[in-house]
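The other protein chains are all here in position, but one chain of the complex has been omitted.
Presenting subunit A:
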Amino acid sequence: MTATSPATATTRPTARGVLDALDLDTRMLAMVGALGVIWVVFDLVTGGVFLTPRNLWNLAVQTSSVATMATGMVLVIVARYIDLSVGALLGLTGMVMAVIQARWLPGMGDISWIAALVGGALLAGAVGGLQGWWIAYRGVPAFIVTLAGLLIYRGLAWWMTSGQTVAPLNPSFEVIGGGLDGSIGAFWSWVLGIAAVLALVARAVHARRRRRQFGCLTRPLWAEAAVLLVQVVPVIAFVMVMNAYLQPRTGIPMGIPVPVLIVIAVTLVMTVVATRTRFGRYVFAIGGNPEAAELSGINVKRITVWIFVVMGLLVAVGAAIATARLKAGLNATGELDELRVIAAAVIGGTSLAGGVGTIFGAVLGALTMQSLQSGMVLLGLPSPMQNVVIGAVLVFAVWLDQSYRRGKL
């Protein structure tokens, strides 16, 4: 295959040639760039408070719940549906998790928090499946089914305890929320970081070998190394920043917070689901052309139900994080999260017309939104004014994305 390796390897590297050889996702790079600009600007305006290990650590924790749910919203929106119920379902699920461990099984040790997680996941998965069933088999539009869900679940979350706050939660459960004891420390952070770097290298080598084996085009070696570097450097930087945040009194490095680990795991799993499984392929096919999907023998209705089951399960994960972070079950937890989650997916490049979106983009979208919010909090902007800014940014981001796509096609 050496005879047909890309011409860019031998010709003089022009700017265009270099970009082609790198074969990068320029849209994703632009998003990372925009996030970088936001961070630097906030750092300058706040007098160096934004880009501190402490703020970045908090930013990562605060993003976790919405980022987790946004990965599921990508599948929902890609398949041309919408889910307005995720915030309310998060409230109900979090409440159920709190009630199980604090009221039903108090003093049962580890059983209580495991039961809370399992119970919450079963509930949210089943509720998602039920919504999917109404949408797929009863033909009620997703907008209506999930709008009804928004009202119903928020009401039920209040009804569970007549509005009372449920506490205290199991200390092991609270670890999920990241708090002071909710990190894995410097040593394990480095272990994970190095394992991730090795995995990235192994993946690059494996992918290159497979592409060679089947005679696909491969990047020139220098480009392969550059792309790998672009992946490895952020991993190491991330571990260093998380370890640089020291626990207030003791001075022990915090390391990667548990909720952030959960987001990383969810992102990896969901990326595999979206890009490497039949289910994911069918979700994108349905979004691209529902009729073609049906004619190809895809069971569109069954896939639809599963999309909402997956969304429900991710809401359960988000609920565990949000509830554990608050250290209590509140019926108002997750209010307006449906809009944050949808906005994160859309800012991350998911097209509301369906068929287009990436999991990683949605996570970046969630991080972007949370960065704006955190920055404005640091600037002392009142909360209603924060919403004004975020609303404007949402419209601007989608306009930018669409212009980019049109320019490219």
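Some points to look at:
Following the convention adopted for this analysis, a residue touches a chain if its C-beta (ideal position, glycine included) is under 8 Å from a C-beta of that chain, and two chains touch if they have at least 3 such contacts; residues count from 1.
The definition used in the following text is that contacts and distances are computed from a predicted model.
Chain not shown in the complex: UniProt lists it as "Sugar ABC transporter ATP-binding protein", one of "CoB--CoM heterodisulfide reductase subunit C", "Sugar ABC transporter ATP-binding protein", "Outer membrane beta-barrel domain-containing protein" or "Molybdopterin synthase sulfur carrier subunit". Checked against the hidden chain, the listed residues A:Gly72, A:Gly94, A:Pro257 or A:Gly287 yield one contact partner: A:Gly287.
Contact with the omitted chain, checked across A:Thr26, A:Thr277 or A:Gln402, is made by A:Thr277. Of the listed positions A:Gly251, A:Gly297 or A:Gly380, the one in contact with the omitted chain in the full complex is A:Gly297. In the full complex, subunit A touches the hidden chain at residues 210-211, 213-216, 272, 275-278, 281, 284-285, 287-289, 291-298, 355-356, 409.
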